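Of the protein chains in this complex, all but one are displayed in their positions.
When the chains are written out, they are named A, B and C in that same order, and each has its own residue count from 1.
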Amino acid sequence: MPVYIGKRLLVAIPTLIIISIFVFSLQKLLPGDPVLAMAGEERDPATLEFLREKYRLNDPVIMQYFYWLGGVVTGDFGISLRTNQPVLELIGDKLPVTIQLAVMAMIFALVIGIPMGILAAVWKNSWIDYLANLVALSGLSVPNFWLGIMLILLVSVNLGWLPASGYESIFVDPVRSIQTMIMPAFVLGTALAAQLMRHTRSSMLGILSADYIRTARAKGLSPWEVIMSHTFRNALLPIVTMIALLFGELLAGAVLTEQIFTIPGFGKLIVDAVFTRDYAVVQGVVLCTAVGFILMNLIADVLYVLLNPRLRATL
Amino acid sequence: MTVVETINAAPARQKSRAWRKMRANRGALVGLGIILFFAILAAAAPLLPIPDPAATDWSALRKAPSAAHWLGTDDLGRDILSRMIWGAQASLMAGVFSVAIAVFIGVPFGLVAGYFGGWVDQVISRVTEALLAMPFLITAIALAAFLGPSLTNAMIAIGLSAMPIFVRLTRGQVLAVKTEDYVEGARSVGLGHVDIMLRYILPNVFAPIIVQATLTIATAIIAEASLSFLGLGQQPPAPSWGSMLNVAKNFLSQAPWMAMWPGVAIFLVVIGFNLLGDGLRDALDPREA
Amino acid sequence: AELRIGLQDDADVLDPAQSRTFVGRIVYTAMCDKLVDISQEMKIVPQLATEWNWSQDGKELTMTLREGVKFHDDTPFNAEAVVATIERNMTLPESRRKSELSSVEKVEATGEHEVKFTLKSPDVTLLAQLSDRAGMIVSPKAAEELGANFGSHPVCAGPFKFVERIQQDRIVLEKFQDYWNADQVFLDKVTYLPIPDTTVRLANLRSGDLDIAERISASDAAAVKADSSLTYADVIGPGYMAMYVNVGNGARAENPLGQDKRLRQAFSLAIDREAINQIVFEGTAKGGNQPFPPTSPWFNQNLPVPARDIAKAKELMKEAGHETLDVELQHANNTTQTQMMQVIQSMVAEAGFNVSLRATEFATLLSEQTAGNYQLSRSDWSGRIDPDGNIHQFITCEGGINDVKYCNPEVDQLLNDARASTDDAVRKEKYDAASVILADDMPIIYLGHQPYAYAIDNGVTDFAPSPDGMIRLVGVKNAD
């Protein structure tokens, strides 16, 4: 297994290079001039030209790419056109925020989605099943902005329980940090919970009709044991893959949520960067998320194999 | 019944068995009903006695539901009912076709990656990872710029971005199923890879794919709105549910119904597809009564 | 007392020489004093400069500086500091202030507290430029030390000094005890919180997390007014909303709308500006047909905002030989724009224009507009104090932002003359003359003027919205 993991980490390098080339070329295809986009209303041609030179935007694309790559190798991801900050520093600032949000949202999703899926499967076609499905699917269809704003109005404005928006670092003031993140994490988590619920339910149903569940019942195990250890453990396989994928969705969904709750995370960073054509930031963030995906998928794959003894020999 | 009759009746019966199970499944029927309802509405929009969805009425801005406007009016005084009906077309198409694209590309790749493993898997999986890491926004803006604003292109963009999930999900399931004895059995009777994949593995990995597809429909409908916002997809004043929601966002407290109806419609369609998906899943599973 | 202000966006670099954003200017208003300021009446008034004089030929500006002023780092404010800052603005490679100061030949200290600007050619707009970022004097010591990185810890001479900034989260300032007008500063701390969503901004205000929310949306105005714990305030800004017609920018100008002014006039006549104001802005905006709002002294009263006239529009169309005309209109993809464009689309349809809308995100819009890849493009100008800033660069043949590529020597002449005169009456005459020509040629179809609207917690007193959209905090009190 360590060999397998090592190999996977090695192939990650070409993957990352492909991704960066991909992003780089797409950027070049995008309409919109970074310098112009950044200039806003102040469009002095001399300054624009200076900036183009400064950020090497006049060089051939290939050169730009290699220049950038050369920087990356030495740990220099360039600087943001928009704020003049080093990209690495920006990422360093936002990453903990996003990770915190993602983890909390995932916790919500798991805590809500999986038990609901299990209940729905066990009581298939009963009112519990219907209710769980309705709740889950409404969580999926209710737009994040609506839920977010409603929560702010209810919880913050009317009840005054939680801060309406903003962010505090978990290292500075953990309690407030958690408080500010509860609502966004919940909002972000609902859609994921829905997906987890549906997958858990379906996967559980597939297993529940297997013969070995009959064996487990014949042993006189309690429904809890039959369901949790015999069925759920087997049902976990597609769910593990799903969870890794959902982290990707978390990033995408985070944009709107971060916007509503004014959380200075990755989502907002990348959206602003794309809209202002702040390419150094785009590249840096994409690379960083790609690493995240690769790790998540790797973990999912390893877990997958560990959960399935028949696959273990393949590691 | 003679042997020969039995034989000839067989294929038909096999299909009709799944079909009969579908028909007996109340949930699936309700789901189908909901979808048909919206699909027919969408198709019949030009024939229905409803106002022009783009007709503005400055004297009836953001009016709550009333006898004149059953579902109220929007920020430009347009009839929401009419916009809902006309918007159904774009939204359903966005939902269904982009998911179809994702499924029809993603599932085969996942199947091949999981089944063959080795370098095929490596290549497909790594490319998938690259696609996953690609920000949707960039793809969308680039597509919008190069292909121009059309619903078709929006569906392609959404479909492509939803595809990696199907690749990964399918691949994972295939890994598990391919260790089953019946796959070995199929190999031992000398079936080719394609047959094994299509007839032995695919049917046994279909459940999570159906689930994911029915879920993705919801995200696709909502994503269409953000794309039309970027200049890809349905352009104003032509309505879609997603873009109606988008506008409604600014009037949540002044005109809550503007967000409510498209929300309800999306919810219903999602429920519909999920119920249908569940029905399909049960019908295709011979073990389910 | 502390004051928390909800901003619509996050500021960019906090260096007056490099900054570009509107919200950045809001922050500077509290942090960086300028040589001169703008009054509520949009008049130039003293701030760090107490007096100024133009030479007879309009090529020299002498300013007397306030005494006893200190920067936040305790360096004294004097003529040297002014010279250093202005030179920095003019020479720092990253500076975005170069064009604003392009008329300046040199600046020199003529005394401990007196500076003299020498101009290449007469330019009265310089004063207006000095009332903004170009005239924000920064500590020479800090500027020296930090160079282009000044934004990481800006040091100015305003009522509040920089404490910390977290990107996209907050900017914190605290009272500068040695401020020259410290007696009038009643706040100990100011926090700016960028909250892009207007609904959320308002919700934060209601929940007590904010004291002032800037640029609240028009649709929320009524609700704010109805809320007894909040105050609503607005003021029409100096900017304008307009549609740019491609009349000469490349191949895409070759179309009836770009070539025939009657069609443009018809288009304009088909628009009901007051209705737009009511529908999109709930009556908080102002209809307009010139680069200056009707409330501005520079507005040409002889060209009142036209009422909608479909009959005349159709007539003009017919004259130009068109029954109907297809027009593509690009606009930025925010919801208010989209709403407004749909209103216009449906209004002009009655005159026979088939408008197809193309929503694009802003960066694309901008580059398409510069490149001339558009027929009709909708965008806003945030406005400048001096009339020149609202018109010269858009319409003169060599204008830096002349994206429509309109070129009329007569107009150029008028606008250049207006720039050179220090006599307001003369200038007004020139602008009036130019506006008549422009209203006929109509390369830019002006639509109206947006307000700056604020929602303020009742605990905050003595806050008055400024017409330039800045939040001036001297004199403002907060009870809670």
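Some observations on this one:
In this text, a contact is a pair of C-beta atoms (placed from the backbone, for glycine too) under 8 Å apart; a residue touches a chain by one contact, two chains touch by 3 or more.
In this text, contacts and distances are computed from a predicted model.
The chain that is not shown carries the UniProt protein name "Glutathione import ATP-binding protein GsiA", picked from "Cytochrome c oxidase subunit 1", "Branched-chain amino acid transport system permease protein", "Glutathione import ATP-binding protein GsiA" or "Ring-1,2-phenylacetyl-CoA epoxidase subunit PaaC".
Note on the chain not shown: across the whole complex it touches A, B. From the options A:Met150, A:Ile178, A:Ala216 or A:Leu295, the residue with contact to the unseen chain in the full assembly is A:Ala216. Of the residues in chain A, those that touch the hidden partner chain are 1-2, 209-212, 214-223, 225, 229-230, 233-234, 307-310, 312-313, 315. For chain B, the list of residues touching the undisplayed chain reads 1, 3-4, 6-8, 10, 13-14, 17, 20, 24, 179-182, 184-192, 195, 199-200, 203-204, 284-289.
Methods note: only the chains that are shown with their structure count from here on.
Chain-to-chain contact here is organised exhaustively, every possible pair of chains being in touch. When the interfaces A-B and B-C are ranked by how many C-beta pairs touch across them, A-B comes first. Note on chain placement: the centre of chain A and the centre of chain B lie 22 Å apart, centres being C-alpha means.
We define each chain's centre as the mean of its Cα atoms; on that basis chain B and chain C are separated by 46 Å. Multi-chain contact residues of chain B (touching two or more other chains) are listed as 141, 145, 249, 252-253. In chain C, 199, 361, 364 are the positions where the chain touches two or more neighbouring chains simultaneously. Per the touch definition, chain C reaches chain A in the complex via residues 12-13, 18, 20-21, 93-96, 98-99, 148-149, 151, 166-170, 193-197, 199-200, 203-204, 206-209, 361-364, 366-368, 370, 381-382, 400-401. Those residues of chain A lying in contact with chain C across their complex are 30-34, 36-47, 50-51, 54, 82-85, 90, 93-94, 145, 148-149, 152-153, 156-157, 160, 163-167, 259-262, 264, 268-269, 272, 275-277.
Listed in rising order, the residues of chain B touching chain C in the complex are 54-56, 58, 61, 75-77, 141, 144-145, 149, 228-231, 235-237, 246-247, 249-254.
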